[in-house]
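Take a look at the structure below.
One protein chain omitted, others in place.
Our next item is chain A:
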Amino acid sequence: MRLAHPDGPRGPLHRDHRDADPGAAGRGALGKTNMDEFGMGTHSTHTPYGSVLGGSAVAVGLGHATVALGTDTGGSVRMPAAYTGTVGFKPSYGMLSRWGVVPYANSLDTVGLLAREVAPIQDIVHAVCMEHDPKDPTSLPATVRERCVSVRQYYLSSRRTQPPPPDLQSQGLRGLTFGLPIEYNIEELSPRIRDGWLQVADKIKEQGGRVVPVSLPSTKSALSAYYVIAPAEAASNLSKYDGIRYGKRASASAEDSSDALNGILYAKTRGEGFGPEVKRRILLGSYTLSAEAVDNYFKQAQRVRRLVRRDFDRVFRLSNPLLENEHDDDDDGSNKQQQQFDLSDMDESVPLESKLGPAQVDFLLCPTAPTTPPKLSDIAKQTPFDSYMNDVFTVPASLAGLPAISIPMALPKSEEDPVDFGGVQLIGQFWDDARLLAVAGHIRSKQQ
């Protein structure tokens, strides 16, 4: 298997690796690819050498690599996949070790996988999903992995605790429910993407799956919360690039022999070293953590993050295995039973299934990106806010630590836009990765 991975500033530094490293499982690394500086961007334009993982996605798309590794913090694997017609998978938080990954936002960072098809990604996940890495403190401990797998299907070791899973080949998607989050039908959503999304929903119904509208009321706040939390963690992480140890040193001018600016040490070096998008996020993150702003921004964003997770936990039929052992979760409590929906939060177009609320689902189905990939000339015209808006569908799963996969979908022909594909995203409950991949693989196979 040929493997591509970005080896710019976010590439793994340490090569004393273990079995849990997807790259070490008997596969050769193909080479280094292109990416945004510190992974900050959506379109792989922010680089001194041009997403995020745009280079790896292209390498996979062109068939140069079977699987590419990349980090997915808020969509950096799924988005490039959607833009290049490939498959991009973000595992449950804590499944794949982050040891060696230069962190962007540690609480959101995951090691994601890109490929042309779902199968090679499935192979890797099955190979490493039980591997705890003691070097990564957020890698789930073996005992917790065991517990998670024992309540999930389609894992090799689930057979001991779970009935054999339905054979998708023969039974199709019968018995599975897919939710269309109505809050994702946003103004910015391109009509062609919306059509493509609904076509996939029709295909799923043809396969026997049930498709229902669901409500995720915190969706609107999720993007804002993401753009508070991620830059805050990023600003903190990047403070080590302080001009003392790494890279360049600003050259001294004739009148000033040091690299200080206004009496602040190393200011010139730090100013020259970071690109505009990175600087923007450092400033944003430093502000939201500052004493005057932390309550209204950073702490508020953490509360929103809990609400986002609660939204997901309410709509999924499976409970979150991590919650059962959580004592300090103040606003959730037990999730073993279906939670009562607060109907005032919920869009009235969502039908109720029972007195507790609307139907619960196995997966959520939504677009990966609100538009087809923009042209470079259009990107130049975008404000940073426009480009943050692209992450609106990928960010919620990241905030909740859930597995999500983007697979290609066909789009209606258009005269203005030659791109005839987009990405459709499936999101599953925590540690439901194996079933998510199996179902995604099935949907993918029925598209071709």
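Things worth noting here:
In this text, a contact is a pair of C-beta atoms (placed from the backbone, for glycine too) under 8 Å apart; a residue touches a chain by one contact, two chains touch by 3 or more; residues count from 1.
Heads up, the rule we're going with is that contacts and distances are computed from a predicted model.
Between the names "RecA family profile 1 domain-containing protein", "E3 ubiquitin-protein ligase HACE1", "Glutamyl-tRNA(Gln) amidotransferase subunit B, mitochondrial" or "SAC3/GANP domain-containing protein", the one given in UniProt for the chain missing from this structure view is "Glutamyl-tRNA(Gln) amidotransferase subunit B, mitochondrial".
The chain that is not drawn here is touched, among residues A:290, A:414 or A:445, by A:290.
Considering the whole complex, the residue from A:105, A:128, A:222 or A:400 that touches the absent chain is A:105. From the options A:156, A:244 or A:376, the residue with contact to the chain not on display is A:244.
Counting the whole complex, the residues of chain A in touch with the unshown chain are 9, 12-14, 98-103, 105-107, 134-138, 232-233, 235-236, 238-240, 242, 244-246, 256-260, 263-266, 286, 289-291, 294, 298, 327-328.
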